[in-house]
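Not every chain of the complex is shown here; the ones you see sit where they belong.
Order as written gives the chain letters A, B and C; numbering starts at 1 within each chain.
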Amino acid sequence: MTQIAFIGLGIMGLPMATNLVRAGYDVRGFNRSPGATEKLALAGGVADSSIAAAVSSADVIITMLPDSPDVEAVVLGNDGVLAAARSGALLIDMSSIAPATARAVAAAAAAVGVRALDAPVSGGEQGAIDGALSIMVGGSAADVEAARPVLQVLGSTIVHVGASGSGQLVKAANQLIVAGTIELVAEALTFLDAYDVDLEPAVEVLAGGLAGNRILDRKAGGMIRHELQPGFRIDLHHKDLGIVLDSAREAGVVIPVGALVAQLMASARAQGYGDLDHSALILGVEQLSGRSRS
Amino acid sequence: MTQIAFIGLGIMGLPMATNLVRAGYDVRGFNRSPGATEKLALAGGVADSSIAAAVSSADVIITMLPDSPDVEAVVLGNDGVLAAARSGALLIDMSSIAPATARAVAAAAAAVGVRALDAPVSGGEQGAIDGALSIMVGGSAADVEAARPVLQVLGSTIVHVGASGSGQLVKAANQLIVAGTIELVAEALTFLDAYDVDLEPAVEVLAGGLAGNRILDRKAGGMIRHELQPGFRIDLHHKDLGIVLDSAREAGVVIPVGALVAQLMASARAQGYGDLDHSALILGVEQLSGRSRS
Amino acid sequence: MTQIAFIGLGIMGLPMATNLVRAGYDVRGFNRSPGATEKLALAGGVADSSIAAAVSSADVIITMLPDSPDVEAVVLGNDGVLAAARSGALLIDMSSIAPATARAVAAAAAAVGVRALDAPVSGGEQGAIDGALSIMVGGSAADVEAARPVLQVLGSTIVHVGASGSGQLVKAANQLIVAGTIELVAEALTFLDAYDVDLEPAVEVLAGGLAGNRILDRKAGGMIRHELQPGFRIDLHHKDLGIVLDSAREAGVVIPVGALVAQLMASARAQGYGDLDHSALILGVEQLSGRSRS
């Protein structure tokens, strides 16, 4: 039976690891704070107290961590994944991190005979619980096929998008489009509200045509009613847009709208909205327009 | 039987009027250039040679014209619709024009006892042919109900969004979101292409998550392959963004991303792409990034 | 002796007309509100009660009015300047208005044998009082030479910049650069303040190098201390940026930074700062950065 090590049992990682247990895998988990591993044990996994213990006999190693420095520490560190993994193991990093870090991880893994994929996700906590994530995978085609049975437990859409780092690049592109679309919807709603247009039917008709998008479907109602609890936090989207801008700059790609949206996201954070849902961008448009609602 | 006058038998107007004939209405048509009225006559309508002839005994008058000055001339002019329409007639202007003009038309109509709706559409030529347009309607609730049987022949989604001018405002918001979304997708695709990510699977996974939108569904393939024939032309979208900017400015609504996208649309036009599809915004991103494909 | 009619005796016009009286010209003034003409009379001019009375025997007619519609009414109206002026008179419009209106005025003037210049100014109320305005003049070279003795009473810099409308275009360019420079200085000061850099010496060294500009020289101190009384009001600069954007759009010139600055100026106005000096753009940067000082 395939043995899986799962490192990072947070809001996303714990339900993902649990789904793997339920699918019949032998799952050994590790988390830097111990409470989460106990929950995994209750669900039928094994709670390990070190990365080495979790990883050393694993066929597949999944990491699900907050940011690039965490992945660097956990995977590349002295007591990290690559120091303990056996040759031939398959490392699937599902964190959302810098593409450059993903490529560095892949190179370091190859140097010790470990195969590596970058496989960030979209779909949020609910998608993790439901095993319905969208997974964008970078790496070799053979490694993607080897990982597919495991990934199919976690997600409903698994797409191989290119070589190492490509998964992170597509995730970055995703975050660019999502942030920009929220801002566009925020500008449109504020515009319509200023003219006393009925917003609920306006959203309905906008969603039905070429302007249609998931933000109109899922977020516009909350934006209209100022129900802005997360969901996905401004702070995290701000981090992700930093990755977008750095990667675009590195490649010489010019993204004027993306750069402006990143400033507006930074503004939401600077004004204390970091813990609100990213749809709180509408607060900025209302403020700029002298239409803040208290 | 309800008698309908249809003024403006262009690419959109002719199939719309034809659908009304097929639905059993008595349709009298007028167009400034005569060829189009002959086509309507062949389809079973009546070709009139003046606005007055078409309008004088009509219960419902539909106008479908290119721009605000056309509507002002045709509706408000000396030999125009309001000079000839009978009291109690219902005027439905389905052109995409400035909201301020729509409000002026409604006021002038009221002064002569004509009821008026602004009812711009989205869905393009194919939507007009299929009777599947999305129609966003501004005016009184009673007038919208009176118009509904006629509008249901033309569109599959008919939504009353508020008082006079509201239909045009929602159309403006639609054009803001569409233009911005095209630009975002263009920036994302150029970014991914610079890193040699496989674009077709990337679009597939982007379309499946929170970044999902109609531009990814319908336009991204053409953008990738530089198949940029219209569809909806840059020149027309440039006109529409002028309406968006003027209306936002009038209401004191600040739309930083919308304003930047309008500059990029103006750039596409200034560089000679006015007759291409609006998805040709990708040419601008490629050029800015030194990645023009010749 | 040259007879001058001066129409528009506001904050700018009254000291300008007074300077012409002091220079020995026979000045007849008209203003729509009567108090201002009395002040001119006290200074030695003649107070007229109609445009026709002021204009009919004048050699030179100067107009100094708030906006394009005012110029259209005063110059082109039924009882306006061109209806009363004698053939061969020289009309100098020193208002800041749309270049298209300036061209229309010049064409209408030519049709009745009146020579016309557009000659907007910079330098503000103090420049008007001191006769030290900068004057940018559009029209024929011969007419500019004819006007020069009069203009030299009003300004210290008189520059012929091209054909009719060119004066207004240069004024528009001036307003674009001024607004953008204020925003740049505001962003720089907010940036430095966030790091506790000493702002007064920082401004000194910035002003001494390639970053040096008049805003650093004249406005930065007030921006640092939030002394934002006008000077030149946000409301007026907002009007002027509307002229910039419309004229750029008409010519197909793309001004991405100008368009963004116009949104930020519109935001200052929408938030109630219309009566503050245009250097109040710094309030917007501080707000976006969560650093508003109450």
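Note that a contact is a pair of C-beta atoms (placed from the backbone, for glycine too) under 8 Å apart; a residue touches a chain by one contact, two chains touch by 3 or more.
Everything numeric in this text was worked out from a predicted model, so none of it was measured.
Of 4 total copies in the complete assembly of this structure file, 3 are presented in place.
Basically, only the chains that are shown with their structure count from here on.
Centrality by Cα centroid goes to chain B.
Chain A and chain C have Cα centroids lying 53 Å from one another. Residue positions 256, 260, 263, 267, 270 of chain C are each in touch with at least two other chains. On chain A, the positions that touch chain C within their shared complex are 256, 260, 263, 267, 270-272, 284, 287-291.
Those residues of chain B that touch chain C in the complex are listed here as 242, 245, 249, 252-256, 259-260, 262-264, 266-267, 269-270.
The part of chain B that touches chain A in the complex is made up of residues 99, 122-123, 134-136, 157, 159-163, 165-166, 169-170, 172-178, 180-181, 183-185, 187-192, 194-198, 201-202, 204-206, 208-215, 218, 244, 247-248, 251-258, 260-261, 264, 285, 288-291.
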